[in-house]
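Left out: one protein chain. Kept in place: all the others.
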Amino acid sequence: MISEWISAVLLVLGAFFMLLAAIGVLRFPDLYIRMHSATKASSFGALLMLVAVSIYFPVAYVITEAVLVILFIFLTAPIASHMIGRIAHLLKVPKWEKTTTDELENRINYDEKNDKNKI
Amino acid sequence: MMLLSTIITSAANIAMGMLLLAFFLAFWRLVKGPSLPDRVVVLDLIASLVIGITLAITFLSGEKVYLNVAVMIALITFMGTVAFAIYLKKRYHDK
């Protein structure tokens, strides 16, 4: 009974954080700030919902799979956002006008030829 | 198939409604998004929303098998984002 309530609350909270991620992606002014919302909130929402599943179905293989998916999401989401952010900056996607400093813009010894071979 | 309680069913229904609303908002940004990287970010978010919907379906139907769908989506979406990143990078260097 108590575990049912806990998993219901976690499920709704997880869906709420995913909704927040979507609202943030819609509302925020530029790509980099949108990426903050899309990476953090959506992986946190997935974490809460997977914990809810493994509390409600306490079987070994469900818990194993939930833990695997959580680990995989938390390993890959920052890497995916890192790659997209890097390429967006190369493509000169416009920044919000209130952005104060950009030390990536005029970095020293940037080697385009070497960069071509890096993924 | 196990009998589900009303608490968990109503929680899953609420979660489903929130995720659908999130879907519409994300689609709006997908249509509006001024640049291609914006759209890739939204596609990443939509994959997470699909994982959420699959988990809500797991609760509604009571079948634990649906968790495997979530595993597969989580594995595939990362490949999709990396492929998009490589494609964008190649396009930048060819230009």
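Labels A and B are assigned to the chains in the order they are written; within every chain, residues are numbered from 1.
To be clear about the criterion, a residue touches a chain if its C-beta (ideal position, glycine included) is under 8 Å from a C-beta of that chain, and two chains touch if they have at least 3 such contacts.
By definition in this document, contacts and distances are computed from a predicted model.
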Query raised in the report: So which of "Phosphoribosylformylglycinamidine synthase subunit PurS", "Na+/H+ ion antiporter subunit", "Response regulator receiver and ANTAR domain protein" or "ABC transporter ATP-binding protein" is the UniProt name of the chain that got left out?
Result: "Na+/H+ ion antiporter subunit"
Query raised in the report: The complex has one chain that is not drawn here; which of the drawn chains does it touch?
Result: A
Query - Residue numbers in chain A that touch the chain omitted from display - result: 17, 20, 23-24, 27-30, 32-33, 35-37, 39-41, 44, 47, 74-75, 77-79, 81-82, 85-86, 89, 95-96, 98-105, 107, 110-111, 114-115, 118
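Keep this in mind: only the chains that are shown with their structure count from here on.
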Report summary line: Here the gap between chain A and chain B, centre to centre from mean Cα coordinates and rounded to Å, is 12
Query raised in the report: Can you list the chain B residues touching chain A in their complex?
Result: 5, 7-8, 10-12, 14-16, 18-19, 21-23, 25-26, 28-29, 34-38, 40-42, 44-45, 48-49, 51-52, 55-56, 58-59, 64, 67-68, 70-71, 74-75, 78, 81-82, 84-86, 88-89, 92-93
Query raised in the report: Of all residues in chain A, which touch chain B in the complex?
Result: 4-5, 7-9, 11-12, 14-16, 18-19, 21-23, 25-26, 31, 34-35, 38, 42-43, 45-46, 49-50, 52-53, 56-57, 59, 61-62, 65-66, 68-69, 72-73, 76-77, 79-81, 83-84, 86-88, 90-91, 93-94, 112, 116, 119
